[in-house]
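Only a single protein chain was left out; the remaining protein chains are all shown in position.
On to chain A.
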Amino acid sequence: MNLSRPARLLFRLVLAAGLAVIYVPLLVVLLNSVNADRTFGWPPSGLTLRWWAAAWDSAGLRDALWTSVQAGLGATAVALVLGTMAAFAVQRYRFFGRDTVSLLIILPIALPGIVTGIALNNAFRAVLEPFGVGLGLFTVIVGHATFCVVTVYNNVLARLRRTGTRLEEASADLGADTFTTFRLVTFPMMRSALLAGGLLAFALSFDEIIVTTFTAGAGVRTLPIWIFENLFRPNQAPVVNVVAAALILASVVPIYLAQRLSGEVGTH
């Protein structure tokens, strides 16, 4: 479609404004992480790596980061196993209540975190505590897994729908038993979908704060919770900025990879 010159100009301005709203604040965070001025005066009075060094030395921060990584990896692992199995069941088999099961699996991602959080908090305390399992990293992983499963499930389901069963039939026809077919055909075809779903699951878990608040208990502090607690302490604010800046840089890579992998296989 051909647009007139003024219309083209207008659309470009709108696009630029939209992107600016999203990305200028991120840029400010990046700049402030090297701003020599403790109160983030603008323009920066000078550049410094002091805050980066302070962040590196903060034990609380490092603990929180490690907790978040553990929670993220745990939730992702659970999501990969359950999400894949659920997707296979729903896509490959016909059974009573199939559509309902599909809906129930997807629902947690739409459910408000506060609802999931309260529900899980009640459930864990009612069911697990009598067995001596208190709130902690384990309950955080379970809580995160409820919505991380969805990303893996959706990715795998879409891939299964696109590839169908014909390649597995071809493999069986050529003499491969069910296990060999899974190893040589099904899994390789699934791999990039699993990676994309896993990356998204990890990203979801990593910045989750609401469900975490309700399921973490007293001793466990994930990175988002640590940031939230330290954001309004004046002497910690520069360090929080550094964390934010580091996370921006760290999230670009997996998102870029996930996006490339989602579209890779099957597009001849």
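Here is the rule we use: a contact is a pair of C-beta atoms (placed from the backbone, for glycine too) under 8 Å apart; a residue touches a chain by one contact, two chains touch by 3 or more; residues count from 1.
Following the convention adopted for this analysis, contacts and distances are computed from a predicted model.
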Which listed name, "Xanthine dehydrogenase family protein subunit M", "ATP synthase subunit a", "Nitrite reductase (NADH) large subunit" or "Putative spermidine/putrescine transport system ATP-binding protein", is the one UniProt assigns to the chain that has been left out?
"Putative spermidine/putrescine transport system ATP-binding protein"
Using the document's definition of touch, tell me which of A:A20, A:I114, A:V127 or A:L174 contacts the absent chain.
A:L174
Looking beyond the chains shown, say which of A:P112, A:P188 or A:G219 touches the absent one.
A:P188
Spell out, residue by residue, where the missing chain touches chain A.
166-167, 169-177, 180, 184-185, 188-189, 265-266, 268
